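Yeah, one chain of the complex is gone here, protein chain that is, but the others are all in their spots.
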Amino acid sequence: MAGKSFLETAVTVNTRKVAEQTFISTFRSPRISALVEAGQFVMASFPGTIDPLLPRAFSVCDVEDDTLSLLYVAVGRGTRKISELMPGAELILNGPLGNGFPERESGRKIWVAVGGSGAAILPILSRSAKRVGSEVRFFYGARTMSQLVPFKEATNIAHATDDGSAGFHGNVVGLLKQELRRDTPEMLFGCGPTPMLVSMQKEFGTKIPTYLSVETPMACGMGLCQGCPIKKSDSVDYYLACKDGPVFRSTEIEFEVKP
Amino acid sequence: MAGKSFLETAVTVNTRKVAEQTFISTFRSPRISALVEAGQFVMASFPGTIDPLLPRAFSVCDVEDDTLSLLYVAVGRGTRKISELMPGAELILNGPLGNGFPERESGRKIWVAVGGSGAAILPILSRSAKRVGSEVRFFYGARTMSQLVPFKEATNIAHATDDGSAGFHGNVVGLLKQELRRDTPEMLFGCGPTPMLVSMQKEFGTKIPTYLSVETPMACGMGLCQGCPIKKSDSVDYYLACKDGPVFRSTEIEFEVKP
Amino acid sequence: MKPDVKVKIGELELKNPLMTASGTCGYGDELGTYFDVSMLGAVVSKSLTLKPKIGNEPPRVAEVACGMLNSIGLANIGVSRFIDEKIPRLDELGALVVANIAAKRVEDYVSLAEILAANKSVRGLELNLSCPNVKEGGIEFGTDVKTLSSIVKLVRKVFPRTLIVKLTPNVTRIGDFAKAAETEGADGVTVANTYVGMAIDINSMMPKIHTVTGGLSGPAVKPLTMARVFQVSKSVSIPIVASGGIFTWQDVVEYMIAGAAAVEIGTALFTKPDVPSGLLNGIEAYAAGRKLEKLSDLTGSLRFERDNVPHMDRH
Partner (left out) sequence: MKPDVKVKIGELELKNPLMTASGTCGYGDELGTYFDVSMLGAVVSKSLTLKPKIGNEPPRVAEVACGMLNSIGLANIGVSRFIDEKIPRLDELGALVVANIAAKRVEDYVSLAEILAANKSVRGLELNLSCPNVKEGGIEFGTDVKTLSSIVKLVRKVFPRTLIVKLTPNVTRIGDFAKAAETEGADGVTVANTYVGMAIDINSMMPKIHTVTGGLSGPAVKPLTMARVFQVSKSVSIPIVASGGIFTWQDVVEYMIAGAAAVEIGTALFTKPDVPSGLLNGIEAYAAGRKLEKLSDLTGSLRFERDNVPHMDRH
């Protein structure tokens, strides 16, 4: 169950380009920072304009004191605009929203696969794992090396690139399959593009307790609009990705793959 | 007849706050700067957004080398947004548009009344008067002193404020009336809020050759939309403020005053 | 002095003209996280159906210029669970509840109205007629004056409290529909539901909404709904609830001047769920600045000349 959320006028601290088209922006946002957990997200909107109109969903990438950061790929009107915010500029954040990854206990062995902008969850997961003392390994995939964000604080990251320019030559699921021949985690987390999640569900879903952070179009992010259905696996019904997710146990959901 | 116009991506050089809510922004805009005459205007729009959607009309305030400046009162979405442009930011300018004030010849005695954002034409008129050697006096009205822009280059400015905080106590038409008891110009120019123009037309229109720069809502500024009618005085027909104006001989037009 | 901001629709008195729009505030309780929903004139529920409905396949929402398209397909928990689970919660929060209902058969509208009439916490009913009529081959109930009349007449018989008919804007002359609702005894009309719209992803060449077309809402529709509120205000004398693109307090004032007695806030909640409290401050300050004793004096106060409006008679 999601807890308390706030609507907060966050103030831009800085923005860094961290990879091709990819940015990390930090915002002063004391109330949300104080509560957010790994896998939860915020809805970000711009004060004083209606272009773009709807808020955008972003997983919280990291938290430090009263600031939080977002990692995003500047692909559309919203993300490009965030990347241009000057220090001091305001952004409206609604959060923390949704349910994060399951509680991690000391000593638990967790593997985390991320791809593309899904890498956003890497720093916050790494930080919380250190705190609770669980043992985490990251598997991080991208199309090519220039799209990989170099995370300095986090350790234990294995890379995969489609073109073989860094790390494993192939996608992150291929890399995971290779590693699983040697070892098995207690839990597997996934965050990235839907095809990657579909493939993780198919390959590992029934074998390892797997938790996936799903992405759907979202208009509100907080259960108001019913715009973000995700099929339940056990009945003809939907979850709401924003309220019941975005993290689901892989066995709970079905991806409706378009032909 | 309006001459050649250009659509030019101008680059912000700087923005200065010059009075209460009032700004002067300078843009590098070589093609328009090279051609613009006093009383002509540009239509300004923002690249990459549809908020606001339509271009905004601004009289050119001054020209120097390949730059031009605009003076504006930041009242709405468009003007506020211009006031926030950082040096280097782009603004799309369409111009020069419309017909400026009549040619000034050496030695001609011209009085110019401006009010509010109509003060925009003061620097460019002052500069061109110096060039052709005509003798110009300015009468500059505002509600209160803090709204008066201090123009350093231009000389010969008499002020009027509604509250008497600077110069003549009363409006600019009152000041003109007082001065007209002592002297008479060959031509009278007016640029400012419509009520001021209406009053100038009534008081001086038939006595002195008077030219008024009118303001109407404009969607295009270049004769495409027929959105900017201004009543002809001698027939049941309209001029277009953007193409046939914005400067009209006062006897040519009728103001349709709302009850 | 603070102006009186109360509004009456039928027998129902709202403490102010601000309501939430159906389908944009869940069942009203979710908003409690962001502000005290008892400050609202009313909370309007998601459209309720007799049985729970799972709704349409995704994608259900898409952004467009100054607006959004949706095709939720009436996903809702059904009228029983609403009464059992949500009403007690809304009572607890101090919200004034208006239930919005939808159906594919005339009989179902009546059954829903009966069920909700029995619950005293339901202070008003709003009929959503923008639903495909199964008997008439899928034409919306709200696009046929006769069907609208017959539903309103039947529901009116079984629901004794405030009855509001929500009109679809996708018709040639909305005034005729408002008039029909008034004639059959509705206490008010909501103007208007969403507009049929569509958007395509040019990369996949597929519609951005699973059902191909969806309903357009947001600031883009405000001028359209403004004209309809004005037109309806010339057709009926029952109160009008305006719904379409309200984001700022100025929008509320504009709708009231055009003829609205109250307003519903929809899409704006998605960006700023606490927007209603800010709007109330804004309209109170505006009314105070104008020295209005009653905010309701704004309703229909447009200064215009009848002769200027083309074919005014048709409105």
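A, B and C are the chain letters, set down in written order, and residue numbers restart from 1 in every chain.
As a convention for this text, a residue touches a chain if its C-beta (ideal position, glycine included) is under 8 Å from a C-beta of that chain, and two chains touch if they have at least 3 such contacts.
Note that the structure is a prediction, hence the values are computed from the model and not measured.
Enquirer: Check the options B:V11, B:L35 or B:L54 and report the residue that touches the missing chain.
Expert: Answer from the full complex: B:L54 touches the omitted chain.
Enquirer: Which candidate, C:M39, C:A65, C:V110 or C:L154, sits in contact with the chain we can't see?
Expert: In the full complex, the listed residue that touches the missing chain is C:A65.
Enquirer: Please give every residue of chain C in contact with the chain that is not shown.
Expert: Residues of chain C in contact with the hidden chain: 57, 64-67, 69, 132, 137-140, 143, 170-172, 195-200, 202, 204-207, 210-213, 216, 219-224, 226-227, 230, 245, 250, 253-254, 257-258, 286, 301-304, 308-311, 313-314.
Enquirer: Identify the residues of chain B touching the omitted chain, counting contacts across the whole complex.
Expert: Contact residues on chain B toward the absent chain are 4-5, 7, 43, 45, 50-55, 92, 94, 216-230, 236-238, 256, 258.
Heads up, the rule we're going with is that only the chains that are shown with their structure count from here on.
Enquirer: Using mean C-alpha positions as chain centres, tell me how far chain B is from chain C in Å, no decimals.
Expert: From the centre of chain B to the centre of chain C is 46 Å.
Enquirer: Return the distance between the CA-based centres of chain A and chain C, expressed in whole Å.
Expert: The separation of the two C-alpha centroids amounts to 36 Å.
Enquirer: Using mean CA coordinates as chain centres, what's the chain A-chain B distance in Å?
Expert: Chain centres of chain A and chain B, defined by C-alpha means, are spaced 53 Å apart.
Enquirer: Residues of chain B that contact two or more other chains, please.
Expert: Residues 50-51.
Enquirer: Mind pulling the residue numbers of chain C that touch at least two other chains?
Expert: 65-66
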